[in-house]
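Here the structure comes first, spelled out in structure tokens, and everything after it is commentary.
The other protein chains are all here in position, but one chain of the complex has been omitted.
Going in written order, the chains are labelled A and B, and every chain counts its residues from 1.
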Amino acid sequence: MPSSNSAVSTHGLGISYGDAVALHPLTLDVQKGEVFGFLGHNGAGKTTTIRLLTTLLEPTTGSARVAGHDIISDPLKVRAAIGYLPENVRLYDRFTTRENLMFFARLSGLEKPADAVHETLDFLNITELADRRVGTFSKGMRQRVGLAQAILHRPDVLFLDEPTSGLDPMGVRQLREIIDRLNAAGMTIFMNTHLLSEVARSCTSIGVLAQGRLVFRDTMQVVAARYDEHSLEELYVGVAAGHSEVAA
Amino acid sequence: MTPSRLLARQSLAGLMRDRSVLILVAFFAAMVMVTAWLGWSATNTVNAIYADAAQYLAGAGQPVPSNPVGQSAPLAVLRNLGVYISLIGTFGAIVIGQLLIEADRRAGTLPLLGTRPFARRDYALGKMRALGVATGAMMAVAGLISVATLFTIPSLVVRSADLARLGLFLILGWAYITTFGLVALGAAARMPATASGLISASVVWLVVTFVLPELTANIHPTASINPVSTLAATPDSAFFRVTSTLLGPVSLSEAFAWLSGDLLSFLPDGLAPRGPVPPLVTLPLALLLAFLFALRSAAKLDLTAGGPDA
Partner (left out) sequence: MPNILPSIRGSVMTIALRDAREQLRDRFLFWATLALVVASTASLVTGAIALHSDAATYAAARDQLLALGKDAAAIAAPEFYPLKLMRGMIEQVEIMGAVIALVAGYRAAAAERGRQTLALILTRPLPHWAYRLAKIIGGMGLAAVSLGIVIIATAILLPVVSGIGLGTDDALRLALTWAAGVFYLTVLFTLGFGLSLWARSPASGLIAAFALWILVVLVAPQIGDTMDPDNQVAGGVFAQLSVPKAEQDRIKAGFAGYETFRNGIEVASVTKHFERFTFAILGIKDTYTGAPVDKVLAEKRGDLLFLFLFSLGLGGLVLLRPINPDRLTKES
């Protein structure tokens, strides 16, 4: 049930394209301050869910509130309260990191965009990239600049879509540390991921989506009490394939 | 700063760093310069031919007609300008229009823009504002070169009324090329495949430039890009009377050519525009329709798509 403490709450949220159902009605509640790991096979509907919650798509059924605002009736307020890092972010190649970030900071309505850019670069420890063109960057560098644009305005809820995709082990580790710091600063994080080890280390709760339906939802405390780290994979395989007990 | 203004500024900065756009604008500027030289050189040649023919006719005791170009107005030396605006200027506008959308799509920034707190309409308006400024800059370049040319050719006496006509011509030129730029912008927003906006807007432009004049007045494709040949009268037949009445209002290139001839003072005496709608109504109307198409298309753009291989 959604409460005043909900960062993300959906009620029967779904989307269909003609006869094809991309996401079956989804009811979900993520509390403020959580790091929520959203798991599922490729094509399960995870990215569609994020696109609905970030107002990029309009649902065909149900409703949702993000940071206390309705995604259908109040999309601008939702957008002001969220940050979003899509998978494979690229940004404007011919612009420097600073130019890219200044642009997005202004679009987010920040009064002192230069200060926000400076602080964010400092926070992410990428000040040395500030005046280099994004087109010359490696995947990991782009990902960090992408994360910078998502947190410039200190959003209440941060949506990350496969944030570790394509990163080397060092990149994954740095990202995990950043997520921990953002969460410690009070940001709610909603993360799509495939990496179970990341879920085990970063998330405070998880949900598993299979064929457009939520088939598992619990806190990591409960999961940890019932399964050890190795059997997390078995839990995932079991619930995603529909062979295990559904706790949602 | 409003979101649409911010988007326009960012888009223009991006265009200025795009080599293909810069090359196209330079190409356009070079061709505007060629225009002036062409007008001057061709007029000189006809004058020389006239002098030679007049001498022969007088010697043969035949009446000497007046010089067909001797009475032409100074602006007529710029008669090729309309052709280059409708060829290179339009192509430049189409490239810019599609690039404004495709740059965001390929950069994968559409989802980032879509999750910022501004309305979809602001995105569309920002892009259209950038297009209008870019095509305006192209016409300003054409205007500067044209004015410099008019004051450089010694035999021309340019009055302020001529400059006003040139100004109006450039505004109409802007409306003409921006119309196609908006079609490209809207088409790029509707069709996610790479270069689809460019190709589909080019098809519209090709049909307007090379097919419609054949149907309205039997103007062959090569004649339709010659500033003098394209201003031919509609053939005297029932078929062409019907086609020019029906298709004249949408035959934008002919409307623009007629207005070019009228404003730059090389329109043959008594040549009526094609169809019942005056060209001065046709062009702004086309711009308005293209604006609405682009606004609707860009406001409905799929912001989830994108990435390097989109």
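Keep in mind that, in the parts below, contacts are C-beta pairs under 8 Å (C-beta built on N, C-alpha and C of every residue); 3 or more make two chains touch, one makes a residue touch a chain.
Quick caveat: nothing in here was measured; it's all calculated off a predicted structure.
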Chain not shown, its touching partners among those shown: B
Residue among B:93, B:110, B:172 or B:225 that touches the chain left out of view: B:225
Hidden partner interface residues of chain B, rising order: 20, 23-24, 27, 31, 34, 38, 41-43, 45-46, 48-50, 52-54, 56-57, 62, 65, 68-69, 80, 83-84, 87-88, 91, 95, 102, 106, 194-195, 198-199, 202-203, 206, 210-211, 214-215, 218, 220-222, 225-229, 231-232, 235-237, 239-240, 268, 308-309
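Criterion: only the chains that are shown with their structure count from here on.
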Rounded Å distance, chain A centre to chain B centre (Cα mean): 47
List of chain B residues in touch with chain A within their complex: 1, 3, 6-7, 10, 13-14, 17-18, 103, 106-109, 111-119, 303-304, 307-308
Complex contacts: residues of chain A adjacent to chain B: 51, 54-57, 76-77, 79-80, 82-84, 86, 88-95, 99, 103-104, 106-109, 149-150
